[in-house]
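A single protein chain has been omitted; all remaining protein chains appear in their positions.
Naming follows writing order (A, B and C), and every chain is counted from residue 1.
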Amino acid sequence: MGIGLIAGLQQELAVVLIVIVLLFIKLGSDRYRTETILGLVNVLLGINLAAGLMMAPTQTVLFGGGFHTNELIILEKNIFNLGTLLISLQAYDWLKGHKLALEFYMLLLSTLAGLFFMISAGNLLMFYLGLEMSTIPLAALSNFDLEKRQSSEAAVKFIMSSAFSSALLLFGISLLYGATGTLDLGTLAASDDNLPLRMAGILGSTGAHALLVFAFVLLLSGFAFKISVVPFHLWTADVYEGSPVPVTAYLSVISKGAVFFAFIQVLYTTFRPLARDWYNMLVLLAVLTMLTGNLFALRQDKLKRLLAFSSIAQVGFILVGMTGSPTTANASVIYFILVYLFSNLGAFGVVAVVSAMTGKEGIDDYKGLYKTNPFLSWVMAISLFSLAGIPPTAGFFGKFFLLMSGAGRGNYVFISMAALNMVISLYYYLRVIKAIFMDANDHPIGRLKISLLPAIALMVCVAGVLLTGLLGWVYDYIYSLSANF
Amino acid sequence: MANYNYIAWIPLLPLAGFVLLGLFGRRRFRGFSGILGTGLILAAALLSLYAAWQYFGAGAGAAGVTAGGSAYKPILAMKFTWLSFSPGLSIDMSVLLDPISVMMIVVVSLVSLMVHIFSLGYMKGEERFGTYYAFLSLFSFSMLGLVLSGNIFQLFIFWELVGCSSFLLIGYYYDRPSAVAASKKAFIVTRFADLGFLIGILILSFYGETLDFGTLIHRLTTPSPQFLSITSASFLGFSLLSWGLTLVFIGGAGKSAMFPLHVWLPDAMEGPTPVSALIHAATMVVAGVYLVARLFPVFSLSDPPALGVVAYVGAFSALIAAIMACTQTDIKRVLAYSTMSQIGYMMFALGVSKYGGEGGLGYMASMFHLFTHAGFKALLFLCAGVIIHRVHSNEMNAMGGLRRQLPLTHICCLIACLAISGIPPFSGFFSKEEILLAAWQSNKLIYGVGLFTSGLTAYYMFRLYFSIFWRGPHGVRQAAGDPGAGDAHGSTPVSMNLPLVVLALGALLAGLIPFSHFVTSDGEPIDTHTPLSFSIAPVALALAGIGLAAWLYGTMSDRPRRLASAIGGLYRLVYHTFYIDEIYAFITKKILFNLVGRPAAWIDRNIVDGLMNGLASFTAWISALIKGMQSGKMQDYALYFFTGIAGLAVLFIYIWKN
Amino acid sequence: MNQIPLTHILFVSTALFFIGMYGLLTRRNLITMLMSVELILNSVNINFVAFNRYLYADKLDGVFFTLFIITIAAAEAAVAIAIMIHLYRNLNSIDVEQTDEMKF
Partner (left out) sequence: MNLSLFIIIPLVTAVAVMCCRGLRQARWISLAGSLGQLLLSFVLLFRFGQERAAGNSSRMLFEYRHSWFAAWHIDYHIGVDGISVAMILLTAVIVLAGVLVSWNKGPWSKEFFSLLLILALGAYGFFLSLDLFTMFFFLELSVIPKYLLIGIWGSGRKEYSAMKLALMLMSGSALVFIGLLGLYYGSGHSFDILQLAQVPISAGVQRTFFPCLFIGFGIFTALFPLHTWVPDGHSSAPTAASMFLAGISMKLGAYGCLRVATYLMPDAAREYAPIIIVLATIAIVYGAFATMMQKDLKYINAYSSVSHCGFILLGIGMLTRAAINGAVLQMISHGLMTALFFASIGMIYDRAHTRMVDRLGGLLKVMPFISTIFVIAGLCSLGLPGLSSFVAEITVFIGSWQHPGTMYRLATILACASIVITAVYILRASAQTVMGPVKDPQFSVLTDAAWYERLASILLVAGIVVIGVAPFWLNDLLKPGIDAFMVHAGQTGLLK
């Protein structure tokens, strides 16, 4: 066991190790200046990322099937390591003045560990544990702008909504368990056509199918809540708006992305028998999500809230991609999440820097930004173009492949809806661009001195946004990993 | 076969002039731009004369006339494909020599040369002297190209180019709003006519499957498959051949200022007077006649109805223009209407003609009249130029008694007036006699119109003549009382007098050329013999007209005024040229602008674009409508959440079952 | 075997679920809402235990799951209450209706 355990759990262990190190530092003393601690943490995270990247590809199954990992999952985790590092770098300015920087990292990394377990989960119990392990610290993180009322409000909304949602998710799991007698994701898939024998005895085969669908809907709602699918999305905007910017970024990219990875695995392996049901469900939800997200985003005046709704709309697009065939769906979704990570973190990075230095978060405050801060403006613009799917940014490729994957099913009305939504979404992204580049402002944001670490993060984001798409092998690599998915 | 390649240089020399003067005329060549332009056109004129000599004279046996007969055959001196559409259908740049084109290059280059020379004096000191010569060269190039075209589309190209150069020259005094308006009007009216021409070309070329004149005429006059297809296809009861030819004629009518497309010509007199002489009297305006003559075999042999249209439009235009000319007081306008009237003669002469042999008298007469008219009308305009130069006014009422101050001009003008009135032995007499004879032989009604018009012509021309040179001395006073005029233009320079003399000689002698030996409908020379008795009526009428004019305008009197008030309403109607301009203005301003243009612009801004903006507003409206969903209250969120689950469950378990 | 039928137990758990749901949707006090969520979790627990006992007694998956749910619920409640306390400091109230500063 020993070595195998460590090899399989390498990434999780690394994260936990960092948490423990931080814990020791905390226990040791508070001699260290915050800057030092931040530097150390970022170095540690960098090492973590490097270690993850250099990790030998293994195919491991642990805990009696409760935990599994393979090359694709390792890649996913590496993506999140990278994302966390970027967020951590961007948070530098904010954390510098925060007295609980260490706690922030402990909670953040616990969350990350939870997400890792969730992605690797082989059964529903592990999945649930991972999910909660990520959610609960995140709720605490939302509250991290301690003096701000909005931050508390966001945290309350987050913890209560997610408690409610996980209760419903559990209810669904319990029904599923009742129907099939297993919690193992693989076995659930095997109970394919000879559906729930015992329940069929009680409810009849139609009834059993109905029960399964109902259980699936409940389970879906749990996922949908996490990834903000309409109508389970309502918490999103409020929480994103109220939380500190790095937490929002984390919520919108890492936590959402991880749930997507779990979700797509569950859909394509566990619930493959129900494919025809969930296909229609996804189509419906995707259209609703894109439309609602966009329509709400149109009317926002605060950048964070706008990005929140934009991220809801993006989820709709990801759902479109998810409806394709297993390989294309998987590859496109993972690729898009990678792209989305760079783009969204680019945008949030700028918001984080500006917010930490000036406290301004409204779109109007960004008027005339280009005059004073061309670098930030270009980062923002490139990120937004990527979110809008404009070439040559990676977002273009990401969206293209998502819709292309979705179109594989031949449902062109659906794809047209998605395309329409791309146009609508362009409007509000361009509003921000307009504010930054075109509008005059009497009191523009002053010339900001950007610290080294956030600057590095922003440059990485821009490089990612520009290169991930143009370099075709990134997609091809992901595709090759997904092929045996 | 003689080498005619040099013919290409005839249009190309003026083109070179245009390019050089257009590029450098403003600064570098400014000083000698007039000399340059004149020199080039002189070379072209000499080449033209040489070509005519070669074609009709010395080289006749070898080239122009085939060995067997004595007919002048068309020669395609050069040809290259300019733009090819499909096999067989291409625009070629070619040089076609046949009697009419050779005659035309001589006329065009000579008149153009005269005008170039005249302008050296007339336009001296103008700010845009170089530009003026550039435009003149452009016109000469286009006109020479037009007459040499061997391809109907090539002709169309040059046709448009002459229209453009006419536009540029009319608008030469661009800071005068009236000149600008006139140039615009000229361009648009002829453009409108060209639309007919273009569609006519499309019809003819589609069925004729060629754009080449020779092939086209051959195919449409013999029972070829193309001929059968175009005559069997019909639209609104007429064969497509009729449509095609009529549309082409509309193009010609526009350029030649036939009723009702003549409105631009009087206004075009806003241009410098030499330009009017060249373009709006001698050359460009007869392009329509030339066009019909070019396609004459088709008109005549295959489609008499279209030829009938030509005849009646020509006759009516001749008459109505002559009537209008009687009341005008602006010299140049009188001359413009007289031009229109004379072109009407040429048109109806073509219209009453037949193809080939003696029957082709009208054709020959028309060309002959074109030839003589070019000379004496250019002379008239140049005389008018001298007068205007001296008096600084176009108004006949402001002149009088100029015969002493401008003796040479007086003589020349008299010759020209006699020529246009058809008094023997001046050139106009011969050509007009033959036109009338052709009309007599074919259509008595048209003959009647022609005869009456010739009387009117004599009247209005001598009205002009007497008003300027005789009646009362006050014109003299005005001229003398104008100090500026006296100093600057005390005497007429040689450059202006020389063309007058040359053209006056032409008007005297051109009638003696045995024209029918050179230019006929089928190239076969014919002999014309007008009976002496036939000439009595027109000459008598002309003399009567002159007498009336002398009685009314020979001395200062109030006879004209009394006559005008005696016929009151009619006079006003004619004076306002039958209100045709007003009708046009009504159609364009009220109907096209207000009823079509304005609504189109409005619809575009408000409905089509409104639809786009409406889509955006609709989206915003929906967005506002659903904003309540995000109420900020957690329990509402939970309710939506729960409803979502319930909805999905119900929908997928009970309704949307798979 | 003289035991209570599974359906009865499921009925209880369903009732509990809806009671919890009702509480969650109507109560304005955050603590009470949290308690309502706990009720739902308990209904889930009952489900798990009942299914395990009645249908799949050969393995203990359901029971284990219940244990974990209880644990996590405790953790969740702890964090939730901590947040609420913090909210109370900022807002002087834990009325859910007042947490609607951010909307639309």
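Here is the rule we go by: a residue touches a chain if its C-beta (ideal position, glycine included) is under 8 Å from a C-beta of that chain, and two chains touch if they have at least 3 such contacts.
Predicted, not measured: the structure shown is a model, and the values here were computed from it.
Though it is not drawn, the left-out chain touches A, B in the full complex.
Considering B:195, B:411 or B:580, the position touching the chain not shown turns out to be B:195 (whole complex).
Per the touch definition above, the residue from A:67, A:216, A:342 or A:437 contacting the chain not shown is A:437. One of A:17, A:43, A:419 or A:463 touches the chain omitted from the figure, and that residue is A:419.
Panel shows chain B; residues 26, 81-86, 88-89, 91, 153, 156-158, 160-161, 164, 167, 171, 174-175, 177, 180-181, 183-184, 187-188, 191-192, 195, 198-199, 202-203, 205-206, 209, 588, 592-593, 596-598, 600-601, 604, 608-609, 611-612, 616 of it touch the chain omitted from the view. As for the chain not pictured, it touches chain A at residues 331, 385, 390-392, 396-397, 400-401, 403-404, 407-408, 410, 412, 415-416, 419-420, 422-423, 426-427, 430, 433-434, 437-438, 472, 475-476, 479-480.
FYI, only the chains that are shown with their structure count from here on.
For the pair chain A and chain C, the distance between mean C-alpha positions equals 26 Å. One inter-chain figure worth recording: chain B and chain C are separated by 97 Å, centre to centre, where each centre is the mean of the chain's CA atoms. Residue positions 156-157, 160, 164, 168, 237-238, 296, 299 of chain A each touch two or more of the other chains. Shared interface positions of chain C, defined as residues touching 2 or more other chains, are 24, 33, 96, 99, 101-104.
Interface residues of chain C facing chain A in the complex, by the touch rule stated above, are 6, 17, 20, 24, 30, 33-34, 37, 40-41, 43-44, 47-48, 51-52, 55-56, 61-62, 64-65, 68-69, 72, 75-76, 79-80, 82-84, 86-87, 89-91, 96, 99, 101-104.
Looking at the complex, you find that chain C touches chain B at residues 21, 24-26, 33, 96-97, 99-104.
Listed in rising order, the residues of chain B touching chain C in the complex are 627-628, 630-635, 638-639, 642.
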